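A single structure is presented below for examination.
Removed: one protein chain of the complex. Kept in place: all other protein chains.
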Amino acid sequence: MEIRKSYFADERRDDLKEIGQSRQRSDTAGHVRGITPFYADRHVPALLHLRMVRSPHHHARILRIDTSAAERHPGVKRIITAKDVPHNVYTVLNLINIGPEDEPVLAFDKVRWLGEPVVAIVADSERGAYEAAALVRVDYEELPAVFDVEEALRPGAPLVNEYHGQNYYRYDSGASRKVKLGDVEAGFRKADHILEERYDSSPMEHAPTETTGCIVVPDQNNRLTCYTGTQAIFFTLDNASIILDIPGQRLHFIGGTAGGGFGGKVDCTVEPITLLAAMLTGRPVAFIYNRYEEMQISSARAAERIYIKDGLTKDGRIVARQVRCYVDSGAYSRHSPYGAQKAAAHFPGPYSIPNVEIDCYCVYTNRTPSSSMRGFGVTIADFALEVQMDKLARIIGMDPLEFRFINAYRDGDMKAHRQLTEGAALIECMQEASIWANWPVESRFLKMSSREKRG
Amino acid sequence: MTKVPVQMTVNGEERAEFVDSGTTLLRFLRDKIGDLTPKAGCLQGTCGTCTVVVDGEPRLACITLAEDCRGGTVETVAGLSADGKLHPLQQALLDHFAAQCGFCTPGMLMAAKALLDANPHPDRADVEDALSGNICRCTGYEPIIRAVLSVSRSHARRGTPERGAV
Partner (left out) sequence: MTLAYQSFNDPQAASRFLAERQEARLLGGGTILVRRVNEGDISIGTYVRLLAPELKQIDVTDDMVRLGAGVTMSRIAKTPGLAFLAPVAKSIGGPAVRSAATVGGNLFARSPYGDFGVALLALDAVVSIASPEGFGEFDLETFFKSRTQLAAASIVTAVRFPRPMPDDFRFVKISRVKPNGAAVLSIAAVVSTTEGRVSAARVALGAMAGTPVRAHSLEEALKGAALTPHEIERIVASAVADTSPSSDAIASEWYRKAVLPVHLRRLLSS
């Protein structure tokens, strides 16, 4: 590996000791010996097993829940419904004041997505729990469902989440996170070409090799130890404390070692209910997603729909960019309001555009709630932006890399969200890429600098 | 409760336990033997994290019954290092940065061991086939393949080891 020390040399000390050196990860020795302690790697005597009864409908009212036959099933120790959960309706980002609380731990009046948890079965064997789960009777009244972000926003669309009152997250800026610089309509009038495109992405499942789960062991001093694969240990502990209405110091979370996370193990969907099961039975309880649950039930990256309208001059400057982005949050918020906000800050991309208008919506549909995944809010936006850049270059017959040089932001440029650009390095990265990818560009681009104002 | 006796050799040790009928080899190893090295990634026989070696063949412990392994010889990662010294495959994965989260690593090691025990000088296609039943979501497979090939090359340089010596 090489480090290009010539770039920005005057901004940087040249006494690097670690960067550029080959260093072994601290956990690999444990991995190759098979002794890395994943949450399920422990021996727990008298362990109980939790299995969840889930909604078979995308959208339905719950009329009646009958657990009597399940309760009589041999091996069943406890059956948990919404009334047993001290603080049933929560939202994970309430910790940083992003409300309202909009998601039940266990559904009680309605279900809003196929797979939503309704009844938790705690039994002395996995098999017994599956058998008891099959004996639970839930009567539903099906409701019309909506699966498309734009349809969800049309008047008359089924209301997905009553805690919001409409099918979008209400920011303080209104129905969308907004960014505005200059006047896009004036920019479009000045443009020689207009390009309007729509980009769609599907939900993307993290599919870690280790499934989501936890094992809770009651401690002798009125505490509960939770072994979990969560990526967000303190975050989950705090949310569990709220949901269970117990002081945080009664909880002892052990973990932070995930068999693959990628952002998918941050939703607190297993720890609170398992902790409650351990509290109600006084016994250790394991709740481990099976592979179906990991793929279908656990959150995925939000599907997004992005409209980009650009005004382009014939010499290759983007003079106006208008973006409308719809993030499909599914039935509940989780991390999506934050994701949509990040998207708003990320558009229009690392380019200097004088007229910009961004609207990012966090939309509720009857789909599996989405959540964080590897750069959520940014990754899909970049897919749309960069495909758009290639299409723009093609319109005027310009090389796509050279087109990006022309529009790249530089130090001192005003960004769309009113921050001055500083520490820009896009131009230098593209110069190196041009050399390494053997993608030649005109020599004037190789002489550009992020630190020089546009000529 | 139908409890049945199951006896087999695990990593060189004779083990005998009473288990519920229908217990998988994976649960037998993890819960009864106390060997936590094989993992439960899917319980479908599709991810390979439960790969162990039974009578010289790679097997998926999650869909194999302990009762069907009576009298058999089972090898897991727990038996790979002797006297605290890493097996060449373990050392190779370490040297080639071939593990990130580490969850697929035990399955990869046993799939690779089964290959090298049968074929000490595999080529790249052999290694890819041997690991084709093991899913990794982190490394992109290349470092793992290179690690196994490095052991193959060192076998070729130093001469084929006695079967069972590696």
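Note that the chains take the letters A and B in the order they are written out, and that residue 1 is the start of every chain.
Quick note on the criterion: contacts are C-beta pairs under 8 Å (C-beta built on N, C-alpha and C of every residue); 3 or more make two chains touch, one makes a residue touch a chain.
What you see is a predicted model, and the numbers here were worked out from it, not measured in a lab.
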Listed residues A:42, A:87 or A:127, member touching the removed chain: A:127
Residue among B:59, B:137 or B:155 touching the omitted chain: B:59
Touching residues (missing chain, whole complex) on subunit A: 51, 74-75, 126-128, 130-131, 133-134, 290-292
Absent-chain interface as seen on subunit B, which is shown: 1-2, 4, 20-22, 24, 43-45, 48, 51, 54, 57-60, 62-65, 67-68, 111, 114-115, 125, 128-134
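Just so it is clear, only the chains that are shown with their structure count from here on.
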Complex contacts: residues of subunit A adjacent to subunit B: 24-25, 27-36, 38, 40-43, 206-211, 258-262, 288, 290-291
For the subunit B and subunit A complex, residues of the former touching the latter: 31, 34, 36-37, 39-44, 46-47, 49, 76-78, 80-81, 86, 90-91, 93-94, 97, 99-106, 109, 135-138
